[in-house]
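Rest of the complex left out; these chains stay put.
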Amino acid sequence: MNEALFTANNVWMLVATVLVFIMHLGFSALEAGFVQRKNTVNILFKNAMIISIGLLTYFAMGFNIMYPASELISGWFGFSGFGLSMPEGDAGAIAYADGGYTYWTDFIFQGMFAATAATIVSGAVAERIKLNSFLIFATVFVMISYPITGMWKWGGGWLETRGFHDFAGSTLVHAVGGWAALASVLLLGARKGKYTRNGIKPIPGHSMPLAALGVFLLWFGWFGFNGGSVLSANPVAVSLVFVTTALAAAAGAFGAFIVSYSLFKSHDLSMVLNGILGGLVGITAGADVMTPMQAILIGLIAGAIIPLSVVFFDKRKIDDPVGATSVHLVCGIWGTLAVGLFGAKAGLGQLWVQLYGTLAIGLFTFVFAFSLMYILKITIGIRVSEEAEEKGLDIAEHDMHAYEANLEQAAYNLSVK
Amino acid sequence: MNEALFTANNVWMLVATVLVFIMHLGFSALEAGFVQRKNTVNILFKNAMIISIGLLTYFAMGFNIMYPASELISGWFGFSGFGLSMPEGDAGAIAYADGGYTYWTDFIFQGMFAATAATIVSGAVAERIKLNSFLIFATVFVMISYPITGMWKWGGGWLETRGFHDFAGSTLVHAVGGWAALASVLLLGARKGKYTRNGIKPIPGHSMPLAALGVFLLWFGWFGFNGGSVLSANPVAVSLVFVTTALAAAAGAFGAFIVSYSLFKSHDLSMVLNGILGGLVGITAGADVMTPMQAILIGLIAGAIIPLSVVFFDKRKIDDPVGATSVHLVCGIWGTLAVGLFGAKAGLGQLWVQLYGTLAIGLFTFVFAFSLMYILKITIGIRVSEEAEEKGLDIAEHDMHAYEANLEQAAYNLSVK
């Protein structure tokens, strides 16, 4: 390949990397907006640490588990040693990926993805998990579990061999994060006062502007998440992915708008915001093989799923403050299956692969996450004290307020009157 | 053209697309910051839906009205059918735009622009318009009116033929949005309590950090808005546009700073923020044909216009909570005319074309928007009840608070004492 084309490809992959990076701000803002004021510092702290942990562990082990040079169990598991080892010299770095990007680009783009999976969990377990337990969970999960299942497909493992199609990670990233979230929530239990004898008490988030900011930034970053998954700057491929991604997100907003208005008779902003995310998660598996019209259909359905799924989980007393399981798990599975239903790859055979692919990865992830969280539960504990939950984690775990104290004080004084 | 250059061009156009996308977050934050607390959810909801509506309607019809394959009324109107129809195969997508970008890139870049025009309206009508009426207005406006006038110039219509110059849309996007805003505000009337017997009562926005965030993001996105309007990655052309755009924005801040300090004897943050936007709108028509010094002059004047225009509209009891008419309409016209006054195209003949071009587009847009809003007014109504306006649209239309309720409560309790 000529130097200019290689350079253009690599520029695009680095831009995509930057876009995926800013999704971590998107997640931070979304989750912060959807929790109560008293737990805001805690969620920001978790998110600042997760991107840090994600990158460091992916450097330490994850990258070499996900893309192993040699495999211990063929198609299932491999590990090529700690740290990074660039192929010899600049020439090696360039030769590495056959025209798309350098060795370093590959690592940093994939590293940004890795941390995402753990971030998904942080929203679902918000407002009641012990900080240290969560940080340990996130570290082990992103260092070992995420790259193992990632290897099955993107690392050339057994699901790749069988034709499982997951373009940018509806399953590999989003459903994986979603399963881990579900396992954690089941072990953790609901927030105090959420499910009462008199029914479900909504606990609204403390800042809708923060939540909206988060969703717009996630959409923004998703152009890199999906667009970068082309793994080159191929003009037709990347631009088609832009179109399908944007239209699915737009249709997701619309689907959530219609269904939530039908169900609740109000214009629910949080549903529309999660509808956008649902549409994005839904198109992620097949963004490269859909027509614009098919992308709209997939997004519309994903958006429509959101309010239904939120109600479903709430009825089962599965308490997820930000709706992460609905967005990432349910729409992640939907998007993976949609590849078998619509678009260039549709067909019964494909649908079957998509189904067992997403289930296999889900099963592994759920068992891993459940076991890990369970060990933490019976050892150092995973849930804060009732008193800490009441006071808020900002004070209990950080001894800080998220906002200026006299306002906190004003609100508190009035609320206790 | 060789593959590498085409790829580099297309990468730039996609990056520009992403940058224009994030302007929608910029508008959301700016408008949310400039409205009262009690209408924050409403404005965020509108903005989340507008980007969704903008993309879906541009897919459905807009793109094929703006760039019609065949014309019904030569130079004035055409329509090439619903939905997208990519030229045959990958080769077709590449051949499409003669070296700059693919068919998909063209659609998604232009689609991001389309939604912008409707977003401009949402700020001006904030705090009192009925949500459903606004959504219908935005849908029809962005689906039909915006692409028709867009076609006159960018679609190769009659204004293109006569040499009207509007590089990135001082008129085609910003003044168009501004005229629609003005028509809407005239039919809607001012917010309750704004213009009283004792004079004009300022209704300050509820969050200056949100407003500032919005302006910085808009400036950020404008590098894609103007830089992408080169329609390729031509190094000299794009980098000159970056320089003129940045310097005009900087000068806009300065112009607004000086004039507003002279007028009001205080350092008014909202004037400086709108001054930046005024500078950006002003340079948009001629960002490709100005020297840096000319760009500074255009921005300086645009910034200086802002405080004067805000006072002008307020004296006429035209109530625009975010100053959208001053920024987008007045500075949009200024920028369009400036192409006839300064730079490579300056001249009396050009000035005349600029004048009747912006007036023709303004006339069509104003009549269209006024008629559409008028029909909504006499049918389903466009204004919320006095009670809803008093309580705030967040509760009246969404049954939600933007911020945690106990604080709302605290503020409310104290304010009613």
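Chains: A and B, in written order; residue numbering restarts at 1 for each.
We take it that contacts are C-beta pairs under 8 Å (C-beta built on N, C-alpha and C of every residue); 3 or more make two chains touch, one makes a residue touch a chain.
Here the structure is a predicted model, which is why all the values come from computation and not from measurement.
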item	value
Homomeric assembly size (copies in this file), of which only 2 appear in place	3
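Note that in this section only the chains that are shown with their structure count from here on.
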item	value
Intercentroid distance (Cα basis), chain B paired with chain A, Å	32
In the complex, chain B residues that touch chain A	2-8, 10-11, 14-15, 17-18, 21-22, 24-25, 28-29, 32, 40-41, 44-45, 47-49, 51-56, 59, 83-84, 90, 93-94, 101-105, 107-108, 111, 131, 207, 210, 213, 397-407, 409-410, 413-414
Complex contacts: residues of chain A adjacent to chain B	2, 4-5, 7-9, 11-12, 15, 19, 36-37, 204-209, 212-213, 215-217, 219-220, 223-224, 227, 233-236, 238-240, 242-243, 246-247, 249-251, 253-254, 257, 266-270, 272-273, 276, 292-293, 296, 407, 410-415
